[in-house]
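Here we show just some of the chains, and they stay where they sit in the whole.
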Amino acid sequence: MSDAPTQFAEDERIKTRSKFREAMIRPELGGIIGTITVFAMFLIFAGDSGMFNSQGVMNWSQISAQFMIIAVGACLLMIAGEFDLSVGSMIGFAGMLIAIFSVTLGWPVWLAILVTFAIATAIGALNGFIVVRTGLPSFIVTLAFLFILRGFAIYLPQTIERKTIIGGVADAAEGDWMAALFGGKILTGLFQWLGDNGWIAVFERGTRKGQPVVEGLPMLIVWAILLVIVGHVILTKTRFGNWIFAAGGDAEAARNSGVPVNRVKILMFMFTAFCATVFATCQVMEFGGAGSDRGLLKEFEAIIAVVIGGALLTGGYGSVLGAALGALIFGVVQQGLFFAGVESSLFRVFLGLILLFAVILNTYIRRVITGER
Amino acid sequence: EGEKYILVSHAPDSDSWWNTIKNGIALAGEQMNVEVEYRNPPTGDLADMARIIEQAAASGPNGIITTLSDYDVLSGPIKAAVDSGVDVIIMNSGTPDQAREVGALMYVGQPEYDAGHAAGMRAKADGVGSFLCVNHYISSPSSTERCQGFADGLGVDLGDQMIDSGQDPAEIKNRVLAYLNTNPETDAILTLGPTSADPTLLALEENGMAGDIYFGTFDLGEEIVKGLKAGVINWGIDQQPFLQAYLPVVVLTNYHRYGVLPGNNINSGPGFVTKDGLEKVEEFAGEYR
Amino acid sequence: MTTSQPLIRMQGIEKHFGSVIALAGVSVDVFPGECHCLLGDNGAGKSTFIKTMSGVHKPTKGDILFEGQPLHFADPRDAIAAGIATVHQHLAMIPLMSVSRNFFMGNEPIRKIGPLKLFDHDYANRITMEEMRKMGINLRGPDQAVGTLSGGERQTVAIARAVHFGAKVLILDEPTSALGVRQTANVLATIDKVRKQGVAVVFITHNVRHALAVGDRFTVLNRGQTLGTAERGEISAEELQDLMAGGQELATLEGSLGGTV
């Protein structure tokens, strides 16, 4: 074997590219450009509508955080080559379980939450198990669970409580430490201080006169940030992350190389169910009750956020940061249209157009990265 | 003994308000000792509902109780049912005239436009000049009628005072917040049921307008009752769904057993529920109220 | 070169796909330190045979003894853990992933930062570039996507990976078929090298010359059955070629396609 030079050889067949261009080319680029565009647009068209005062910011941040929570799960699962249409139904179902356990059965709220998480991830595992065992497309399997879980979310409260909305969780959760973990707010002191100093608006009338209009950072947002960070580190920095890419890129090849593909996929289904349950728990704790119709269409919204964020629907390519930006864009647009006073039934039309535009942009970027195909 | 009645609604199966209806027919069925069934199109598609009425007729019940939320779509199947010997009572939506038209025995319900109109008149008397209608079910005609009626009652143009809020509580809440943020001079809020009222309550609490802004709602629910009690909600329009479900079963049973029939339609609403006299409402909210 | 104890003993392996009988009872022994060539016509069942060896397929009938112990692989992972590395005919690469991620797929190097175990990208990149250069391929960079490599380049990545992670048995399913002259020479030299280290190599090829260059023993499959195993030196190139063609006469060219194809 000829002696190999110890330095990497230059290849004359590569055009040189500027450092800047090199740095720009990453899966999140579409998300970054989108975010900038969207903010610029709304600053122009809705800058004076209150969208960017403290209350307005909190407003779209919460919506975006909701999307982020489910988008992280959907993103990792999609990169692993599958997707989950039962996310929305899972949100309804998990919320209902918490309400039934804590209100109807009177369990302490922390127990209700823990048991619900256990059940939800078990269902996620079942989803994954069926997919890897039968080799069926996840579209079909999770579509079945979309119906099954929604069916139970309606059937259970109706048979048990004879209603489809179960309230009273707020009372049950009073003083429960785990409930606070999902429904509470942090940094209230900071916000009070900001309000006292006049940096953020305070109430001018009503019962809470003098208090800052934004009380604190809701745990919903904390969860969203946490999940994004964890998801990002797992995906890009660990061995398991490499397996996720491999499982989604070509399951057969990955399996032949010794990647435990089935385990990876099942775990990702469980993680998606986990994220949906976080969403459901935050919602139940914030609104104090669960309804059978919670989470309708959320599976699509999660997938949309992920795809806007640059992931490939067919698996093997994507980024959690991108998905988070996708969720941010989605949330800002949705609320921004309201602030801008656009006829609200046109919202869907805009949503569709933005989705189309975003994916076309992303595809273009991906082609630039991997070379024309 | 053992007559069979089928109630067909137009609501998608997650709609919480219809739960009271289910409980109402169940109770009536028990008390009158008849067999009752509840059916609805899972997605709320009225064309699917027409098929369900046809099917209900095919299964040979003694009577059908149904809503008439779109005359064009539903009149055909209802007429066919009547003609094939099934007695029909119209409940909830539609108008008494339409009920007569399709050959129904009677009408039990609350004409939506009129209810909205009455609410609008009341609000006008209380000095309201502009409002926000939080419509969580925009594709259903009756919900739009409520908003339209309210606007007409106030004597203002509906314009873009009605928002399509979606059904996710967080989205409803934040859209209400966004609207009030951009239109701070809004006088009143009208919600169309617990789905939109509950998050709206939280929204008002969060932006400090609770108790300050004029707040009316259709239909009752647990949280709405609490809001009424706390003085955040000024009034709720109660169309008493329980009666809409319970009475037709009783009427039909008695008609079939003894041939007796009330001579007129029954308006189950609108009744305005305010802070006063809430105990019973509170006890049974979401179940029978 | 052959010791008394075979490393893998495959006995009477049968494999049926639905109504198709791909293998109808094949027995082969593989000894440590030998290069065992598996030859045969298209569709003879070579790939199917080595897939039962590497845990991809479960044989319908027959036994696999590994170092004298009966083995049941549930999964290729088991086979890899037992020391059987395979380069499949249809590659085991993920097109969208970078070369270095592919190279270490399933064997990711770990760098510990406190309690965290992170994928050591620097190490992976460095090793990948080195190993590929040893095989005669100059990569543009370790993060180039495998999907942008030519067929032969991909093949080389797969072989380099299997060799790098060491194994008791190295199975190569037509590794040289898509390779250029230089890469082919490298692969054959690599086979020669690992064999000398005591690794058993199972080498599938349609090229008689490649087989003769490195093979110690030659087993010819024909329509799911074995035509027997020959030692090196016992058989000439022409005989081997006739066997590989399944005993049927070859089309001849008017010009000269003298000797072996």
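Order of writing sets the labels: A, B and C. Residues in every chain begin at 1.
In the analysis below, a contact is a pair of C-beta atoms (placed from the backbone, for glycine too) under 8 Å apart; a residue touches a chain by one contact, two chains touch by 3 or more.
Bear in mind that the values here come from a model prediction, so they are computed numbers and not experimental data.
Participant: Would you give the formula describing how many of each protein chain the whole complex in this file includes?
Facilitator: Whole-complex stoichiometry, label by label: A x2, B x1, C x2.
By definition in this document, only the chains that are shown with their structure count from here on.
Participant: Mind having a look at which chain is the central one, using mean CA positions?
Facilitator: Checking distances from each chain centre to the full centroid gives A.
Participant: With chain centres set to the mean of the C-alpha atoms, which chain is at the far end from chain A?
Facilitator: Looking at centroid distances, C is the chain farthest away.
Participant: CA centre of chain B versus CA centre of chain C: separation in Å?
Facilitator: That pair's centroid distance is 72 Å.
Participant: Can you check how far apart chain A and chain B are, centre to centre, with Cα atoms defining each centre and the answer in Å?
Facilitator: One centre to the other, that is 34 Å.
Participant: Could you grab the centroid distance between chain A and chain C? Build each centroid from C-alpha atoms only and quote it in angstrom.
Facilitator: Chain centres of chain A and chain C, defined by C-alpha means, are spaced 43 Å apart.
Participant: Quick check: what residues of chain A touch more than one other chain, meaning two or more?
Facilitator: Answer for chain A, listing residues that touch two or more other chains: there are none.
Participant: Name the residues of chain C that each touch 2 or more other chains.
Facilitator: none
Participant: Contact residues on chain B for chain A in the complex?
Facilitator: Within the complex, chain B touches chain A at residues 12-16, 19, 22-23, 138, 160, 162-165, 167-171, 174-175, 177-179, 181-182, 194-195, 198-199, 202, 207-212, 221-223, 286-287.
Participant: How about chain C: which of its residues touch chain A in the complex?
Facilitator: My answer: residues 54, 56, 75-77, 80-81, 86, 88, 91-97, 101, 104-108, 110, 117-119, 129-130, 133-134, 136, 138, 140-141, 145, 147-148, 186, 189.
Participant: Which residues, counting only chain A, touch chain C once they are in their complex?
Facilitator: The touching residues are 1-2, 4-5, 8-9, 11, 14, 237-239, 241-243, 245-246, 249-250, 253-260, 312, 316-317, 370-371.
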